[in-house]
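A protein chain is absent from this complex, but the other protein chains hold their places.
Right after this comes chain A.
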Amino acid sequence: MEQTTKCEMLLTVNGEQHSVIARPADTLLFVLRTILGLTGAKPGCLNGDCGACTVLVNDVPIKSCMILAIETVEKKITTIEGLKHTPIQQAFVEHFAFQCGYCTPGFIMNAHALTKKHPLASDEIIQEWLQSNICRCTSYKEIEEAVKTVLANNSASLNDNHF
């Protein structure tokens, strides 16, 4: 039986540095949940199919089951626990954009990055981005409304800046 050698890695999560001892083979999802206790990122398939484990790595949404923790050393990791009172969280609450809530952290991380990267995203861009997550409770209509509310506010504030 081969021995698994653990190693120490320095991860930057939600603005805090954490020294973590893990196997090089451990996924970021595993390390976040099991070692750092950040259980907001959810395992849904461990296969990149469902998006429930989505976090941001250098502000880009990444399925944390598909990336090794060691690959994120010296990168900036943001999990749902790192979002505080963002417009997208508010919009999800107001639009009833979740029911059981299990896919919600992943959806919010993805949607948050979307509204930042594409403050005026078209329907096509929204669809392209959000197709990587599965929600089984809502009809997606509520999520669409939540995202579009944030985008509309983006658009309004951009206009304010212009004039």
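The rule is short, and it goes like this: a residue touches a chain if its C-beta (ideal position, glycine included) is under 8 Å from a C-beta of that chain, and two chains touch if they have at least 3 such contacts; residues count from 1.
Here, contacts and distances are computed from a predicted model.
**Student:** What does the UniProt entry say the missing chain is called, choosing from "Ethanolamine utilization protein", "Malonate decarboxylase acyl carrier protein", "ABC transporter permease" or "CO/xanthine dehydrogenase Mo-binding subunit"?
**Tutor:** Cross-referencing UniProt, the chain left out corresponds to "CO/xanthine dehydrogenase Mo-binding subunit".
**Student:** Among A:Asn47, A:Ser122 or A:Ser157, exactly one should touch the missing chain; which is it?
**Tutor:** Final answer for the missing-chain contact: A:Asn47.
**Student:** Of the residues listed, A:Ser64, A:Thr79, A:Thr115 or A:Thr149, which one is in contact with the missing chain?
**Tutor:** Final answer for the missing-chain contact: A:Thr79.
**Student:** In the complete complex, the non-displayed chain touches which residues of chain A?
**Tutor:** Residues of chain A in contact with the hidden chain: 1, 4, 23, 33-34, 38-47, 49-50, 52, 79-81, 83-84, 89, 92-94, 96, 98-105, 108, 126-127, 130-131, 133-144.
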